[in-house]
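All protein chains but one are shown at their positions in the complex.
So, chain A:
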Amino acid sequence: MANDLILDVQDVRKAYDGLEVLKGISFSLCKGETKVLIGPSGSGKSTLLRCINYLTVPDAGRIYLNGEEVLDTNIDAIRARIGFVFQDFNLFSHLTVLDNVRICQIKVNGKRKDAATERAHQELERVGLADKAGAYPAELSGGQQQRVSIARALAMDPEVLLFDEPTSALDPELTGEVVRVMQQLATEGMTMVVVTHEMSFARQAADEIIFMENGYIVEQGSPEIMFTDSRQERTRAFLNVIAEHG
């Protein structure tokens, strides 16, 4: 159904100093879907993700969020509707966990403080950190920080959540707690695009896996097909390497 389309990325291109990183990428995302972007380092996954909310401004192509085109002129309003989770968390280090989850609700969405506080506590509960509301980011483990940053994004009622290698800065022990939160979100019907090397997550939570290399989408399909019966030699080679070392 067309009105279920949340995100529509059309022919996005990006080059740095003449080096093309994205060579015309198109994909779309419907409400409740989780798509996982995989591919070797330098394949353009993160750049693509950053182009969606103009953290990196694409050279060409169009992006639509719920039918509205993403442009320079409406970017702040668009970004408020797109959650973004960074590899290195980027929690606001001078604010408590509670204030981290609260501040953009108040300053960006114009919510009242008590409503923002209540919502913040709900989201912290959801990521299992209700007891850390008063702590500062530097007092938390990496996994806890990443869960706070997910709560921070969720509290904005995002129409889509983008994850940029959310577990790459974590050791395996802490990766699990973040992946569990992400899986729970996928189950609950959150619309998500996830760049990750966590193949267990891709296998279990993705509606579709998109394999990128050298700025192109090489292949995309359901996890069953991609993991067991991918058509492209490159996809199989990549997944084999990941399976051996991941």
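One rule holds in what follows: contacts are C-beta pairs under 8 Å (C-beta built on N, C-alpha and C of every residue); 3 or more make two chains touch, one makes a residue touch a chain; residues count from 1.
Basically, contacts and distances are computed from a predicted model.
According to its UniProt record, the chain left out of view corresponds to "Amino acid ABC transporter permease" among "Cytochrome c oxidase subunit 3", "Amino acid ABC transporter permease", "Peptidase U32 family protein" or "Imidazole glycerol phosphate synthase subunit HisF".
Interface note: of A:4, A:139, A:171 or A:224, the residue touching the hidden chain in the full complex is A:139. Of the candidate positions A:45, A:152 or A:197, contact with the hidden chain is made by A:152. Of A:10, A:66 or A:90, it is A:90 that touches the chain left out of the display. Contact between chain A and the absent chain runs through residues 53, 55, 76-82, 84, 86, 88, 90-94, 103-104, 107-109, 135-139, 149, 152-153, 156.
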